[in-house]
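First the structure, in the form of structure tokens, and then the observations on it.
In this view, the complex is presented without one of its protein chains, the others remaining in place.
So, subunit A:
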Amino acid sequence: MGDALGSDLISDLPQSIIESILVRLPIRDAVRTSILSSKWRYKWASITQLVFDEKCVDTCSDRDVVEKTVVKFITRFLFLHQGPIHKFQITISYLQSCPEIDQWILFLSRNDIKELVLELGEGEFLRIPSCLFKCKKLCHLELFRCELDPPPSFKGFLCLRSLNLHQVLISPEAIEALISNCPLLESLSLSYFDSLALSIRAPNLKYLYLEGEFRDICLEDTPQLVEISVAMYMTDDIAEHFEQSADCNFVKFLGGVPNLERLVGHIYFTKYLSIGNDPGCLPIMYKNLETIELNQVSFEDMKEILVVLSLITSSPNLKELQISGSSNIPSATDAPDLDFWEKCPSKCRLSQLRVVHLTDMCGVPHEMELIKFLLGSSPVLEIMTIIPCVYVVESQLKMLTELVKFRRASAKAEIVFIRE
């Protein structure tokens, strides 16, 4: 029965629009639409994207009660749900591993789940049931604090495009097999793995994010990689392992990625790349590499500086460069191998370099030489920002004095020296 003033504006819109609206509501509000009118009773029950977050039930001070309420809510929701479920996300910090989750995953595996995100609270890791591996249509998988144990009969997720494992317990063979058995994998993110030696074979991989203690990373077959971001932590174990390794890490890691567009390294990444025999002249040019960001580069280690330089000179189309020093208080103002810079190819032109950001600069000789090199080889440089390390207040004046002397290839270049 419509109002005298107007007829129902919304209930007869096609289900795809209703879904479009309901999916943008917090899930609680979506369920509440069931009491709007008789037509709306079950509209919420066929939405295909379910996102359960901290606010989906009322909180109270007793964590157990809230957890039970959430579990009941989700279970009942799933039971009342009709139709396929394409996305299922739980991001609830007060929910811990519980037996109901296994049932939910089983239910999802029968309902064409495509995107699954499980982020539970700190505590016992959730043991993922084997029914997850039967989700044939899975495209996107994101797990936090879980234990994964693929059964031997598992042949891979054939539709998986994106895999994100954060603090997940899984054996190295299993993770390598998982990666190589997902032929469509485009984006891979692994964080907080302990002491993992990884060899990645993924012909369609475009985006790679690694964070943790990796003993070894070998990009065996990743020709399509476009973006790499690595944060490498170091333990004594790994440091020792590195001392003994003779392979050239640079080539192992960056030797097979000609399409690279963006490279980001944190913490010990540059050190990692510097280990191993000197490759000499690099075998490949990174024609598409436009952004390089290397953090915590130690300018007292000649090998690391070489790595930085090789990268820069092998990227003719580099547009943006960001380097941060390792903010260790320099032990000496003198540095060996300064004459290396004289031998540096002066005809190297960074013809596309426009923006340079340097942070945590201590003013050590190699840093200054690098700046000099950059200024002298970038004809279209627009801006260079230098932020000195906070510990070295005295040498800032010295840095500035030297900076002023450097020849600039670009008339437009602005040097911005930012002091706290």
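Observations, loosely collected:
Basically, contacts are C-beta pairs under 8 Å (C-beta built on N, C-alpha and C of every residue); 3 or more make two chains touch, one makes a residue touch a chain; residues count from 1.
Heads up, the rule we're going with is that contacts and distances are computed from a predicted model.
Choosing from "Ethylene receptor", "Protein prenyltransferase alpha subunit repeat containing 1", "SKP1-like protein 21" or "Sorting nexin 7", the protein name stored in UniProt for the chain missing from the display reads "SKP1-like protein 21".
Remark: the omitted chain is touched by one listed residue; of A:41, A:136, A:398 or A:412 this is A:41.
Among A:28, A:215, A:262 or A:287, the one in contact with the hidden chain is A:28. Although one chain is hidden here, its contacts on subunit A can still be listed: residues 1-3, 5-11, 13-14, 16-17, 20-22, 24-26, 28-29, 31-42, 57-58, 69, 72-73, 76-77, 79-80, 99-100, 103.
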